[in-house]
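Structure first, commentary second.
All protein chains of the complex are present and in place, except for one that has been dropped.
Read from first to last, the chains carry the letters A, B and C; within each, the first residue is number 1.
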Amino acid sequence: MATDQQTTSDTDEFLKGLFAQNPVFVQVLGTCPTLAVTNSATNALAMGLATTFVLVMSNAAVSAIRNFVPKQVRIVSYILVISTFVTVVDYLIQAISLDLYKALGAFIALIVVNCIILGRAEAFASKNNVKRSVLDGAGMGVGFTIALFCLGSVRELVGKGSLFGLSLFGSHYQGWVIMILPAGGFFTLAAWLQFFNWRAQRRARAAAAAAPEVAR
Amino acid sequence: MSTSGHDRTFAHGVHPPECKDNTAALPIRQFPFAPVQVVPLLQHLGKPAIAEVQEGQEVTRGQRIARPDGFMSVAMHAPVTGVVERIALAPAISGRMEPAIFIRPFPGSTQEPLQGAPLDAGTATPAQILSAIQEAGVVGLGGAAFPTHAKLKIPDGKRADTLLINGAECEPYLTTDHRVMLEHAADVMAGIPFLLKATGVGRAIVCIEANKQDAAATMRQAIPPGLPVEVAVLPVKYPQGAEKMLITAMLGREVPSGGLPIDVGALCVNVATTAEIGHLLPRGAGIHERVLTLGGPGIVKKGNYRVPIGTPLRFLLETVGFERDITRVFLGGPMMGNAVSSLDIPVTKGTTAVIAFTARQTGNVEQQREYPCIRCGYCLDACPIFLNPSMLGLLGKNGEHQRMADEFHLMDCFECGSCTFVCPAHIPLVQHFRIAKRAVRKAKAAAK
Amino acid sequence: MLFLTAVAAIGGLAVVLATLLAVANRKLAVQEDPRIDAVEDMLPHANCGACGFPGCRPFAEAVVTGVAKPGKCSVSSDAGRAAIANYLGVDVGAEEKRVARLACAGGSNVARDHARYQGLESCAAAALVAGGGKGCFWGCLGLADCARACTFDAIHMNEHGLPVVDEAKCTACGDCVVACPKDLFSLHTISHRLWVACKSQAAGDGMLEDCQVGCTACGRCAMDAPGLITMQGNLPVVDYTKNHQTRTPIQRCPTGAIVWLDPDGPQKGPAAKKIIRKGVRRDAPT
Partner (left out) sequence: MSAFDKTLQIRSSPHILSGNSVDHIMFHVVLALLPAAAFACFAFGLTAVLTLLVAVGACVGIEHVLCVANRKPSTVGDWSAVITGLLYGLTLPPGLPLWMVAIGGGIAIVVGKLVFGGLGQNPFNPALVGRAILQAAFPVAMTTWPVAMAEGRFSGLPSSLLTLPFLTPRYDGVTAATPLSAWKFDHHLAGTSDLALGFTGGSLGETCALLIGLGGLYLAARRMLNWRIPVAILATVALFAGILHLSDPARFAGPLFHLFSGGLMLGAVFMATDMVGSPLTHLGSVIYGVVIGVLVVLIRVFGGMPEGVMYAILIGNALVPHLDNLLRPRVYGTRAGKGAKA
């Protein structure tokens, strides 16, 4: 099944990850980092970018080796590739900001088992050429980053009244502590999922109403 | 065994308003003949009887007009001296059209009932008694209309030790058994020897609820010397008259799930059925009329009447009078009775009462909106067989009929209506169960 | 030194794990006929059971093993059945399209109710309460159990509360046949155009009070088409093994209980009286 899928344009390949197949809001993958590190916009963005880097690089590598690796050992190889890049990111963040590194903690290492990455490697990169795999990884990564930022900004805004650490509502704002706690992650994710489902349903209804009785 | 214990009863159950005062004191009155009596060939559980008369043939009151078709069937007798007008379909309470014999009474006839060869309880063999009961067309007059001879036939290897004469009459409004016990105590006592002989049982207990103390006293006095009969008074509770509940209340035994009373050595016969056997067998006659209560707020001349079998409900209501705002008529008590859609339905052997409700009574049932189940648990405390109606209702609503039967003992439900009666959310639980039971039976039949 | 240790560790792990994988691959491999998956993919995934199998996958297994013919799937299109037959290199086993037919025409405009049913909005529920209150004890109760049971959106209730089958969408899955508590539905090949739209065993004028379009058992259709139609009970029965492509039997029917099902609606004979009552009349005196 190593045939390249050439039905969509390169741009679409990138854009699909942003909304139509957003890994968090549509595919509901990678919920562990989604819930754990989105208590502030900064953390969310950093986690998103780190994951994007790993996604792009691992997709490229997996795609490049797809024709050499036997089917039986492909998962082992993918994990090896992924964990290598995660280790690189781990060092990278440590070098950029130690505070950020401490805030993200174990979740950087846990990118290895983020099912978005292994999922894309298995579902896409192993069947497509390097260029399209990189685009797919970038799209998924940006989509993941957008989703994390959606959560992180809302949680920081409601929980602390600030964004990227900048206070927005003045010092008298009463922060909602629960939004910073893990429980707030669940509530916010649920609200966003609700919004995306509602949007999808409304579109489906509009499409059904626009199509003039095709079925008959 | 004590005969006055008030502690003997079953667990759970409900206390609906009794509503018996209106008719309990009224003696049984003979009802006139309708212009046409409609005698359905199927008035019992089992196979319909086979008509033995032709159109245009003259029949005498009490004459056999249909013979039983096999063991699970009983004979039919002419309710009136007259002429067979036609044999055609007539509406039945089941919602189907069933074949029936239409008899037009002779206006000038004396209407003297026909009698046959008498049977003596002392000399008859059990087989003779059973066949005589079948020939007399006797079925359970408490409402189920199960052929009595089939119930009394003890299966090989089984043995019964107690015969319960069921005079509980726990349904609201109903007073027929009460009046029969007061007015026909001798017939009841004459019937018991036949039943004991036929089944080989050593003792009989007449079970009466505590709201019929006068009947209990009358029955006690009527016990002839030497007859092993006791009278027991039970606390008032619905559904005490259900066979399983009565056995548990009196004997402390539980009929196994899916089993019969005989599995725990008990037999239950309705008191009116017993009286009928005691009346008919010594005369060699057959059932051609029965006692029923005409009651409910929609009826003007409420009372207990001896009504010829086959009297159409329309004639019944028009004779005793009805309120203008009558909205609902049902046969049997308000807890388990069946609503009728057509007044062309005739009175059959299983008709214990005709109750009519007016808009006032029906209003408080129908205008109650249905709420979601709030898990109050009232239904669990009401169900006499300890089901979980709350859960069953939920599954029924979702159409999970097979699961109801497999996991929650749906088929043990006998539709007494206690759960629906107490449900504050007004969920039609029993209706859900009926649909589910039917679906499960249908699926089972299809699988075979 | 660190570099060497790392290479040794990962390389050593690779050797051990590769051996493990090789063993697992040999011992635990499962073989299943891949054509079953392929055929299942080509089926409509309706799992309706019209083929006589519990669902699409068991049917696919049966087709692959040659137990059943692809044509048994009435839900799939002609092209779909042909594709499966082509893929497996077997014969389609063509069957004529069948549809569900309703043996009742007593909508609320022509049939009256004896009593007003109250309770759960379902035919199965109403049928258990004194038959549902409809004047005709055999007739359609109009509470749409069949329309709800239909997974193909092929049954819709018309303005008189009578279900209408969309022959184009009907796949003869039989769900409505099971759902109807009055057993009014049956499956027929689409060429059966001569149709008795009544199941009432009642006869004569008495039944006309309950339904204007019911069969009065007058027997004219049987007289006009001897051999093709026989009266059984109080209803005409069409023998579809005979030549039934004739409109003769409907000509003299006084109520229009026997009809010719044209694709654009049922055609009544010229003798059928016009329906006078037009409005919806759900309650009439008992």
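The criterion applied here is as follows: a residue touches a chain if its C-beta (ideal position, glycine included) is under 8 Å from a C-beta of that chain, and two chains touch if they have at least 3 such contacts.
These figures come from a predicted structure and were not determined experimentally.
J.: What are the shown chains in contact with the chain that isn't displayed?
T.: By the stated touch criterion, the chain not on view contacts A, B, C.
J.: Of the residues B:52, B:214, B:263 or B:400, I need the one that contacts the missing chain.
T.: Checking each option in B:52, B:214, B:263 or B:400, the one touching the absent chain turns out to be B:263.
J.: Of the residues listed, B:250, B:294 or B:343, which one is in contact with the missing chain?
T.: B:343
J.: Hey, which subunit A residues sit against the chain that's not shown?
T.: Interface with the chain not displayed, on the subunit A side: 169, 172-174, 176-179, 181, 183, 187.
J.: Considering the entire assembly, which residues of subunit B contact the chain that has been omitted?
T.: 14, 16-17, 158-161, 172, 244, 248, 253-259, 263-265, 314, 317-319, 321-322, 326-330, 334-341, 343, 355, 357, 361-362, 364-366, 368, 371-378, 380, 384-388, 390-391, 408-409, 412, 415, 417, 420-426, 428, 430-431, 434
J.: On subunit C, where is the contact patch with the chain that was removed from view?
T.: So the residues of subunit C touching the missing chain come out as 113-120, 125, 128-130, 133, 283-286.
One rule holds in what follows: only the chains that are shown with their structure count from here on.
J.: Could you tell me which chain's Cα centre is nearest to the average position of every protein Cα atom shown?
T.: If we average C-alpha coordinates per chain, C lands closest to the whole-structure average.
J.: Based on the averaged CA atom positions, which chain is farthest from subunit C?
T.: For subunit C, the chain whose C-alpha mean is farthest off is A.
J.: If you average the CA atoms of subunit B and of subunit C, how far apart do the two points sit, in angstrom?
T.: Distance between chain centres, rounded to whole Å: 41 Å.
J.: Any idea how many Å lie between the Cα centroids of subunit A and subunit C?
T.: 47
J.: Touching at least two other chains at once: which residues of subunit B meet that condition?
T.: Residue numbers touching two or more other chains: none in subunit B.
J.: Two or more other chains in contact with one residue: find those residues in subunit C.
T.: Correct list: empty.
J.: Spell out the residues on subunit A that touch subunit C in their complex, using ranges where they run on.
T.: 72-73, 76, 80, 216
J.: Using the touch definition from the top, list the residues of subunit B that touch subunit C in their complex.
T.: Residue list for subunit B touching subunit C: 89, 91, 93-97, 338-344, 366, 428, 431-432, 434-435, 438-439, 442.
J.: Any idea which subunit C residues touch subunit A in the complex?
T.: Listed in rising order, the residues of subunit C that touch subunit A are 10, 17-18, 21-22, 25, 168.
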